[in-house]
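Data block below; observations after.
What you see is the complex with one protein chain gone and the rest in place.
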Amino acid sequence: MKKALIVGATGFGGLGLIEILLRHKGFEITQLVARKDVGQKISQVFPHLEGFCDMMVQSPEDINLDNVDIAFFSTPDKAGMQMIHTFYNNNIPVIDFSGDFRFTTVDDYTIYAQNKGMNIEHAAADVLSHTVYGLPEKYAEKIKKAKIVGNPGCFAIAMILGLLPAVEEGIIESDTIICDGKTGVSGAGKNPGEANFYPQRYEDVNTYREGHHQHVVEVENILNAHSKNKKNILFIPQIVPLNRGILVTMYADVKASIDNNKIFDLYTSYYHNKPFIHITRRSCHTTDVRGTNRCQIRPSVDTRTGKLFITSVIDNLIKGQSGNAVQNANLMMGFDETEGLMIPAFYP
Amino acid sequence: MKKALIVGATGFGGLGLIEILLRHKGFEITQLVARKDVGQKISQVFPHLEGFCDMMVQSPEDINLDNVDIAFFSTPDKAGMQMIHTFYNNNIPVIDFSGDFRFTTVDDYTIYAQNKGMNIEHAAADVLSHTVYGLPEKYAEKIKKAKIVGNPGCFAIAMILGLLPAVEEGIIESDTIICDGKTGVSGAGKNPGEANFYPQRYEDVNTYREGHHQHVVEVENILNAHSKNKKNILFIPQIVPLNRGILVTMYADVKASIDNNKIFDLYTSYYHNKPFIHITRRSCHTTDVRGTNRCQIRPSVDTRTGKLFITSVIDNLIKGQSGNAVQNANLMMGFDETEGLMIPAFYP
Amino acid sequence: MKKALIVGATGFGGLGLIEILLRHKGFEITQLVARKDVGQKISQVFPHLEGFCDMMVQSPEDINLDNVDIAFFSTPDKAGMQMIHTFYNNNIPVIDFSGDFRFTTVDDYTIYAQNKGMNIEHAAADVLSHTVYGLPEKYAEKIKKAKIVGNPGCFAIAMILGLLPAVEEGIIESDTIICDGKTGVSGAGKNPGEANFYPQRYEDVNTYREGHHQHVVEVENILNAHSKNKKNILFIPQIVPLNRGILVTMYADVKASIDNNKIFDLYTSYYHNKPFIHITRRSCHTTDVRGTNRCQIRPSVDTRTGKLFITSVIDNLIKGQSGNAVQNANLMMGFDETEGLMIPAFYP
Partner (left out) sequence: MKKALIVGATGFGGLGLIEILLRHKGFEITQLVARKDVGQKISQVFPHLEGFCDMMVQSPEDINLDNVDIAFFSTPDKAGMQMIHTFYNNNIPVIDFSGDFRFTTVDDYTIYAQNKGMNIEHAAADVLSHTVYGLPEKYAEKIKKAKIVGNPGCFAIAMILGLLPAVEEGIIESDTIICDGKTGVSGAGKNPGEANFYPQRYEDVNTYREGHHQHVVEVENILNAHSKNKKNILFIPQIVPLNRGILVTMYADVKASIDNNKIFDLYTSYYHNKPFIHITRRSCHTTDVRGTNRCQIRPSVDTRTGKLFITSVIDNLIKGQSGNAVQNANLMMGFDETEGLMIPAFYP
């Protein structure tokens, strides 16, 4: 059994890890760490865990490095960069959930930080060149050997998986790809506030950070690393009164030679043998993937207008966060990529 | 007081009319007609109306034409066309909520009917050329004199109002305009079924009729009637777990000379003196217009990609249906355009 | 036009008052006051008010007493008691939404304060004996002459209206009446926090403050003021994933001579001429009263067990708060009791 440390255990990311690792045959959780709720049992923070996981939440000061094969930093921006050197120098692999290690250059990080309105200083710039972007469908070999993995943003992974085959094949003719994203409320994490206040949210749909959401940088980075021509993403995120789930609709001009069958074949073949990618011809529903690590993608060409139209759905807390992290961890620790992750959606 | 007949009184459209006309100073409801629930009080069908409106629901056979100044057909497709000649020949103005009279030619109706998978035969083709499209912000003068008004589709009115200034000004350079639409569940009317079954719907977002929603025809018709170059609409409708509300995000290429201020000024000036159009620079929320006849529009140009990006929000049951119908009726009967319709949103 | 001051304008109570007074023929709002958002337009706080009410939010220090015929304190506990002497001494009538003035003795207030876990000190104990409990269905004559009205708690008014006829008639035989209350989330006011965090709340029902909710004191006070034998209330409040609405089910032993028809007649006759009380034989739905000042009550006797069973539903923000306050204000200012308040429910 590999020993897993979870830092940031009391948020939704930490909770997701706990739930997956509880049913995982290769991992045991050895420490739960957080800044809040230190000294409480995790099952006092999340009562539904009572009897399943009653470990104590410990302070970051009490991390015992001798007892860690892999560390998950399910922490907000800026937290991981404060801790990373200790782990890196001790050769303990880390998967970080924030934007701290999603970029290999300070320049890219700077744009990300500006979009989030944060201080742009990176406290561990020296390790950035050693990080790997945690997209197992594309970078499995690098991830297997990585010491620092930046787990993708939830919207980002839905867009990248939805666009990569078309971009890499070079069939998109427009410079700009339009991404219209809808997310459930849990995407903002376990941070009660006005934006996720039940009376405000239960009957509201709204746009936000139009054109400058922080995930745009990583999407453009990854797509352009595999594209002959530079692509821009115009991304309009929207919050819908859903708890879990992301649905992104994507639009671009496509080569005239591409029709519905060709695009379906292209995607099917590109994701051949990728256990969590599910290419479909049906309309996508977020309920098809709720609670799973699956990304369902519907590639199509609209016959009237000749436009490429792709839909991608994920569970923002699983494939968009903890599930994808465990998929990365499976690769890093030599487990089967799907271990702990093959369960059908929670429905209804 | 003008005498109003409501046919189709037991659906959401009929209910909306009842609620608005109850507070309207110029109309009295003289008859409520429906196929179902005949012989019951409307307050048995909708218990919240008890004490406010307890009129009996009557059968279509019992319509008393002598007692009607204006008729609202809040009926499904094909119902209005069966009744229209009686009203037309008796010179009683009609506002119809279905697609029956939204088109002036049989050809356009045919596309509409095909998109909905219906029989394409129109039973009153002879009156089509006398119909007026019920868009009061554009056709107020025609509506004032109209005998048959086709009240727009809910998604259609959100898109048309959002695009008309840009299309008419000729600043859109692309042939195709992308419209990504999100609607609440009540848009499908009071028709319980699998698609609006609570356990299926409460945590689901999905696309449907991708590229071939029936409202596309009327949007293209109206836009192209005021455009120098033909525009196509690629419309992807989506259902979100909201009861009321439509939010449409629209994308197109725009002339390089247009920036955020210019587009804001263009829209503000175009809708000058239109009491229900609300141009804003803020992010749009469906809660800003819930329960109102307002259409809130945010026109903008994304600086990174140079794309035109417009958001439009309405309440699908009010500006998208009964409120807009009363606005038309106000024009037709010589009342102030806003009578009965100036109330703030229902919040929270 | 009577001049109304609203203190606490930026909460749900203040918002409710604004919306009702906007359509009221006898009141004009002269000042909006709050601690937060001072210097902003109220329509920046509540964007849906834009164009309907764009008054500036002012600080409590800027209250202009010369311009006030009546003051609404839509403020939390302890706020009103700090301000009351100024108004009382200037002979300006006040309606307070908190528990500050719901009791005529310090002893009763103390129990209330203890149940809420607050400091029990009352800063204006001298005026308590001059307060009137704002239950217009029972105390209309006193309210007409009152200078300080304590507007009832939302759960309290639903319980009192549901029980008063039976208690006053002396048909309840048990000492304890069981009240099982279900409330929507907006009952906690506009205070984002863990308890009304969308992801926690959207699929949760829970009990809280079992047996010691702060509204119990006022319910027992009012009932026992009109009962021959002392009655206790065992009240179990519950939060349900609803925005607005309270439904309380109430149980007690009843005299053997009382059957379904007798109890229905008793309630109908007791509330004869009370415009907002609606006695019914149907199952109660919160949707029947949403957005209205109506209290719907279903009194019944269960034939198998012989128990009295009463259901009461209200909109917690209207009859449970701002609507009832305006009903009181109508009485105090000499307007028709229903002015501004007769609208059907917002449905669907």
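Order of writing sets the chain letters: A, B and C. Residues in each chain are counted from 1.
The definition used in the following text is that contacts are C-beta pairs under 8 Å (C-beta built on N, C-alpha and C of every residue); 3 or more make two chains touch, one makes a residue touch a chain.
No experiment lies behind these values; they were computed from the predicted model shown.
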{"item": "Contact partner of the left-out chain, one of C:1, C:125, C:205 or C:225", "value": "C:205"}
{"item": "Residue among A:161, A:240 or A:289 that touches the chain left out of view", "value": "A:289"}
{"item": "Options C:28, C:302 or C:336, residue touching the unrepresented chain", "value": "C:302"}
{"item": "Positions on subunit C contacted by the hidden chain, ascending", "value": "175-176, 178, 180, 182, 184, 199-200, 202-208, 210-212, 232, 234, 236, 238, 240-245, 247, 249, 251, 283-287, 290, 300, 302-307, 309, 311, 313, 348"}
{"item": "Touching residues on subunit B - with respect to the absent chain", "value": "12, 185-186, 190, 192-194, 196-199, 201-203, 241, 243"}
{"item": "Residue numbers in subunit A that touch the chain omitted from display", "value": "12, 15, 19, 22-23, 46-53, 186, 243-244, 278, 282, 285, 287-292, 342-348"}
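Definition applied: only the chains that are shown with their structure count from here on.
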{"item": "Chains touching both subunit A and subunit B, listed by label", "value": "C"}
{"item": "Copies subunit B and subunit C touch via same or different residues, half shared test", "value": "same"}
{"item": "Of all other chains, the one whose Cα centre sits farthest from subunit A", "value": "C"}
{"item": "Distance-to-centre winner among chains (Cα means, whole assembly as reference)", "value": "B"}
{"item": "Centre-of-Cα separation between subunit B and subunit A, whole angstrom", "value": "39"}
{"item": "Distance between chain centroids, defined by C-alpha means - subunit A, subunit C (Å)", "value": "46"}
{"item": "Centroid distance [mean C-alpha coordinates] between subunit C and subunit B, Å", "value": "38"}
{"item": "Subunit A, residues touching no fewer than two other chains", "value": "199, 203, 241, 243"}
